[in-house]
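A single protein chain has been omitted; all remaining protein chains appear in their positions.
Chain naming follows the written order as A and B, and within any one chain the residues start at number 1.
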Amino acid sequence: MKTFKIGGIHPSENKLSAKSPIRQAGLPKQAVISLYQHIGAPAKPVVAKGDEVKVGMLIAEADGFVSVPIHSSVSGKVNKIDAIVDASGYRRPAIFIDVEGDEWEEGIDRSEDLVTLAQHPELTAEEIVGKIKAAGIVGMGGATFPCHVKLSPPKGTKAECVIINAVECEPYLTADHRLMLEKPDEILVGTELIMKAVGVEKGYIGIESNKPDAIALLTERAKQHPHIEIVPLKVKYPQGGEKQLIAAVMEREVPAPPALPIHVGAVVQNVGTTFAIYEAVMKNKPLFERVITVTGKDVHQPSNLLARIGTPMSQLIDECGGLPEDTGKVIGGGPMMGKALMHLDVPVCKGSSGLLLLGEREARRKAPQPCIRCAKCVSACPMGLEPYLLATASALRKWDVAEENGITSCIECGSCQFTCPSARPILDNVRMGKTTVMALIRARNAK
Amino acid sequence: MNVIWIAVIILGAVGLVSSVVLYAASKKFAVVEDERIGKVAEVLPQANCGGCGYPGCSGFAAACVKAADGGSLEGKLCPVGGQPVMEKVAGILGLSAGASVPKVAVVRCNGTCENRPRVVEYVGVRSCRVQLLAGTGETACAFGCLGGGDCVAACQFGALSINPNTGLPEVDEDLCTACGACVKTCPRKVIELRPKGPKNRRMVVKCVNRDKGAVANKVCKASCIGCGKCVKVCAFDAITVNNNLAYIDPEKCKLCRKCEEACPKGAIHAINFPQRKPKAEAAPKQEAAAGATVAQEKKEA
Partner (left out) sequence: MAKKLIVSLSPHVHTRDSVQRNMYGVCIALIPALLTSLYFFGIGAAVVLATSVASCVLFEWAIAKFILKKEEVTVTDGSAVLTGLLLGFNLPSNLPIWIIIIGALVAIGVGKMTFGGLGCNPFNPALVGRAFLLVSFPVQMTTWPVPGQLGSYLDAETAATPLAVMKNAIKAGDASILEQLPDSIDLLVGQTGGCLGEVSALALLIGLAYMLARRIITWHIPVSILATVFVLSGLLHLSNPIYASPVTVLLTGGMMLGACFMATDYVTSPMTAKGQIIYGVAIGFLTVVIRTFGAYPEGMSFAILIMNAFTPLINTYCKPKRFGEVVKK
């Protein structure tokens, strides 16, 4: 079975919600739709206070190429355009919509019928990318990079294959797993759409072998799609990292930044994104809802919820049995790379893949001990770096040493810190060093 | 011919050849350095703090010599040595030093544990730069001091320390040389170099929150809400409010302390003033020697 070669770790999987089918989350009373849901310029609102909106209506337009439009996830009246406090505690502009009923825009195909590419042979690559852009689709694995930018390879590069990232290597998260089990044909059609959009003949769907049911189902259904190959992968974190997945599937390594996956001929999309692409192109449905895993060892009912963008996280927690008494930390995303939320009124965004509630004891870190130079971080690093060295260099503000030793290649997967027997805060320091070094490099290039 | 002679001859020959090679090398690779650079470097404090903006004292010396060739030392200041050192430098270079105002680092945040409630608990490396990556820190204030102590680590003169009671850094004004290392390192730009002021007295807005008044008020009891009352009472146009934040121009401020009284949030602080007597205008003229009052920045707190 394939996997990437350098480093990697095996955290406990804890896929508590793997058996729980996706269910629709309730509509919020007020949807708070952030204008900062993607990497790039924030969207510009096109509605004003008091405007009536319907589900799927454009409420903010893209501001530039690396930006996406945002659509209303609910029907009702715009209450205000004001700042919300985001997960990090900063104030960001958002559109507040008071929910009334659930009236959808006409033109959205709400039927369950599968629409295949064969039914629409007239679709061109430009049309597909155009529809994806108009639907406001971003990378839904958490990176939230505008999807249409990834599907428009820069000049001088040529895509050779499309890789669908269905690895879901983060412990606890099951949203992608459930989606594959419940919408396999849609995902395969979505894959074909991406292949057509970038003009390639080969598509791979990489799935870790801890999801045998999804592998079996997709392999069965893929018989009707001869250009798509299901690739079972050996379970190892961080296989869902874009570069690691390309290494596992294609056995090619993307060079150090600023090189992109396209330089080795790969276009990688998350499986959730693929489903959203299918819905956008074939069903005319913009991105306004997504599957999110709400889980945790103390959560009463770990679930996979189909939630509208803008639903507050606290509501999702209530739908899964309420906030456990012992909750110490609430994480947006998975435990390895997710972000700890500062409060629970953070709304669901396009990139919210999970909500993980950790108990007080789990949330605390062990007291760090001295580095015993065991080199476990070195062998765990999937990028072939020396985390102990980068962490020390960053802590001592030796930016030049950090840069020489490739700190900018760090993908912040957390394998080093996870594996450290001394429980040292390696990634805290490396991340700080990386941000600083990147800023220094930018300043140098600007000169 | 005995062994000793052989040794003497061989060693002598080796020595001769080496000396010729060394001589040739010293001539060929000689670096001509302006001797003034060395002289200037000698009078500098050799703290190599970089406060002047150049890499170390020798870098500054070279920059001074270059500037002197251009005819003026304007803009060059060794913050550690201050005016006396710059006069010496100017003397060596045959110029006159530009006047400089002695400055001191000022922490512009009064978000103590009492004033600014902690809304979450941060677990991890205690460093402002690291904490910044996790969000706004432990408080809801997106502008104020994070209390991680990066400035303390950056200070080469031991002038900064975190007060465990307030969680905020404090400046020891006797030790502070105004080298600016803390200003550069503070990711939130909370620390500012301000003129020491007459008798070390100065007025400071101890807040950097640029949120709207209502928001700033909610996150911190001691925040500036940009209400502009201080602007109205100031007779010297020394105070401006930009982005919901008041700023006192130290050059225009005449230390009348009216703004301090006017501020409804107590965000304006009078530093190193003697204890207030019932009638504030009758400010005592007795000696409040420069060194006598040390960083008593927390009078109000």
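In this text, contacts are C-beta pairs under 8 Å (C-beta built on N, C-alpha and C of every residue); 3 or more make two chains touch, one makes a residue touch a chain.
Keep in mind that what you see is a predicted model, and the values were worked out from it rather than measured.
Shown chains touched by the hidden chain across the complete assembly: A, B.
Of the listed positions A:V99, A:V231, A:C381 or A:V437, the one in contact with the omitted chain in the full complex is A:C381.
Among A:V47, A:L341, A:A393 or A:V437, only A:L341 touches the chain that is left out of the view. The omitted chain makes contact with just one of the residues A:Y36, A:F288 or A:F418: A:F418.
Residue positions on chain B in contact with the hidden chain: 118-124, 130, 133-135, 138, in rising order. As for the chain not pictured, it touches chain A at residues 6, 9, 11-12, 171, 243, 247, 251-256, 259, 264, 327-331, 333, 335-344, 356, 358, 360, 362-366, 369-376, 378-379, 381-386, 388, 405-406, 409, 412, 414, 417-423, 425, 427-428, 431.
The rule is simple: only the chains that are shown with their structure count from here on.
For the pair chain A and chain B, the distance between C-alpha centroids works out to 43 Å. Those residues of chain A that touch chain B in the complex are listed here as 83, 85, 87-91, 340, 342-343, 363-365, 395, 425, 428-429, 431-432, 435-436.
Partner chain A is touched in their complex by these residues of chain B: 119-120, 123-125, 127, 129-130, 133-137, 140, 142, 211, 215.
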